[in-house]
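Report on the structure given below.
The complex appears here without one of its protein chains, the remainder shown in place.
As written, the chains take the letters A and B, and residue 1 is the first residue of each chain.
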Amino acid sequence: MDCQNCKIIKNIKNFTKIDYTIALVGNPNVGKSTLFNFLTGMNVKVGNWPGKTVTKIEGFFEFKVNQEKFVFKIIDLPGVYSIFSFTPEEEITRNFLFLGSYNIAIIILDATNLEKSLVLAFQVFEVTNKVILALNLVDEAKRKGIIIDVEKLQEKLKVPIIPIIAQTGYNVDNLIYKALSIIKGEIKVNPNKYTPPPELEKIIQDIQKEITEYYPEIKNHPFLRWIILRILEGDKIIIEMIKNKNLKTVEEKIKNKPILPIL
Amino acid sequence: MITWIIISIFTLITGMIIIINIKNRNSRIKKEQKEDIMKFLYKKSKENQKVNFESLQLFSKIKTNKLTKILEEMLKERKIKYDEDNIKLTLDGEKEAKEIIQKHRRIEKYLFEETSIDFEEIHDVAEKQEHNEEIKINTKNTYECIDPHGDIITGQETSSYPLLKIIKDIKNIEQIYKITHIEDEPKEIYKKIVCLDLSPFDYIKIKNISSNSITLLTDKGKIIELDYITAGNIFVNKEENEEITKMFEEIEKNITRITTLNELKLKEKGKIIALSFYIRGEERRRLMELGFIKGSLIEPIYNNMLGKDPRVYKIKNTMIALREEQARKIYVIRLN
Partner (left out) sequence: MNFQEILEKVEKYRIQYNNTLKDKIIEGMHQQIDEILQDTIEYKQSNDILTKIENYIDYFITSRIGGIFVLISLLSLILWITITGANYISEFLSNIFASIEVFLRNSSNLLRIPPTISSFLIDGIYKSLSMVVSVMLPPMAIFFPLFTFLEDLGLLPRIALNMDKLFKMVGAHGNQALTMMVGFGCNAAGVISTRIIKSPKERLIAIITNNFMPCNGRWPLLIMISTLFLAPLISESLNPFLGSLIAALALVASVIIGLFFTLIVSLGISKSLKSIPSFYILEIPPYRKPNLLRIIYTSIIDRTVFVLMRAIYMAIPAGAFVWFLNYFNLSTPIINFLTPFGKMFGLDGVIILSYIIALPANELVIPSLLMLYTNAKNFIDIEEFKSIYQILSTYGNWDWKIALSVMLFSILHNPCTTTILTIYKETKSIKWTAIATLLPLSIAFTVLFILNNLILKHL
């Protein structure tokens, strides 16, 4: 499904409203900023995430399909290997993906190192359904003799995958077009979730039963299983949220963490 | 002239700061001493030992008149009571001592899980920080209850016995045990145990018992010879699980090929079999995310300009540089 009449307009200045928000997620060194720069050009806002010494980068671009025009805001989330919130970067990414407001998250995969990228992708699948995968560096992978069956991979992950080359901007318009149709609900995405080993599954079932008994409202939460996994791992923030029966108190909890900076 | 004025003002300000600091320090030290005394009394009462003034002084190394003053204060606060010559904790005092010990364990847990402080130093840091009032660790909400020595922070103690005990019974050779607890005092012996990479939840198989040492095989394929004093600080439980027995058979078959990552030569391929318990917290998580898990293939590919430390390893198509002390904690099996 190629998009013939699509056009990305960067460096936009005058726009009255933002139609949709995109979050960029990916490992460090996968070409996240390259894609970001390709989309936005020079019109970017650089600041800090609230209360953190982590740079926050936002940009804007316009996307034209046939006669329609859409203004996108794009947020470049920090490059992380996972979202289990050890470092401030991971915490920011996790909190944004879990509770932030955005229309779609583009996860950038490194075609030369798919395994490492998928570890992050699987974790993102656990917290959100609004995802699309961009397979970057396909040219380099080809050079190195790595052949990826995109169709099959797409089938297995149940998420659309668009091969791109962020460096040259190859296929990026198709990526945005696809993302747009997911946002509009023309394509339904339900990613293949993490299936733990059977022995672990038993424990998850057991704890899930107890938690839903303690906090019945959570029963229909789309990411309940992820929450259970986090409790098994001893994530203090999630545990605190469940204990207070409130999933919104993310910001406060950080204070409960004992901090021993310089002894 | 002007220089002198500046110097004298400077000295005056420094002097004042020092005086204020000393005052604060004194009251802090006093509090620490009190808490240490309570901890000591609690431990001794658990071991059913009696404590009098002399033994307390021997432990705390405080001068007689100072100690008398502190004890008088504690008596007033109703934290201790005298039973003839012996000093005992009151119920209040016992409760407080328990809380301090729990706090100590919890700080250790925190330091172990979320920081990379040297393992040998964790106990010392926790010993200091347990007196710090700014660190409020809620004693009621326990998220994780096992401390780095394998102890359970709240609740009952597990039943286990020191490795030393089994030495007397020669039948124990070829028997498999699970380490349940490692004593962290005295520090030198603890350091040695950590250095040998023995940790709670490790399985060990007794290979040989001689008149002054005990040889064992760990579940990471390491053969270790322990002297009796060290063995006395390791607590174990018998393990009779078939899977574990099979695992040990497998290990014994491949024993010559098992080594640590830092021992691999350049361009020599290996397969990871285990990460040490002492790779923890964020570091463990990060390594596992990068593919350092059981069964991954790994190969050292480059040294660096200044030598072998750190070294670049190729794992799952990525190049990762690790320092030598990290590589030493990763167990691999050589592939031919």
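Note that a residue touches a chain if its C-beta (ideal position, glycine included) is under 8 Å from a C-beta of that chain, and two chains touch if they have at least 3 such contacts.
Worth saying up front: this structure is predicted, and the values here are computed from it rather than measured.
Visitor: Determine which one of A:Cys6, A:Val71, A:Ile148 or A:Leu224 touches the chain that has been left out.
Guide: Considering the complete complex, A:Ile148 is the one touching the chain left out.
Visitor: Based on the whole complex, identify which of A:Ile75, A:Ile92 or A:Leu114 touches the chain you can't see.
Guide: A:Leu114
Visitor: Contacts of chain A with the missing chain: which residues?
Guide: Residues in contact with the chain left out: 28-29, 31, 33-34, 37-38, 42, 44, 46, 53-55, 87, 112, 114-115, 118-119, 122-123, 140, 143-149, 152-153, 156-157, 167, 194-197, 199-200, 203, 206-207, 210-211, 213-214, 229, 231-234, 239, 242-243, 260-263.
Visitor: Give me the chain B residues in contact with the hidden chain, please.
Guide: 2-3, 115-118, 121, 125, 140-146, 152, 200-201, 275, 277, 282-291, 293-294, 301-307, 309-310, 312, 318-323, 326
Simple rule for what comes next: only the chains that are shown with their structure count from here on.
Visitor: How far is the middle of chain A from the middle of chain B, if each middle is the mean of its Cα atoms, in Å?
Guide: Here chain A and chain B have centroids separated by 38 Å.
Visitor: Okay, in this complex, where on chain B does chain A touch?
Guide: Interface residues on chain B, with respect to chain A: 107, 110-111, 113-115, 125, 128-129, 135-138, 141, 143-144, 281-282, 285-286, 289-291, 316-318.
Visitor: Mind listing the chain A positions that touch chain B in their complex?
Guide: Answer in residue numbers: 81-82, 84, 86-87, 112-113, 115-116, 119, 234, 236, 239, 243, 256, 258, 260, 263.
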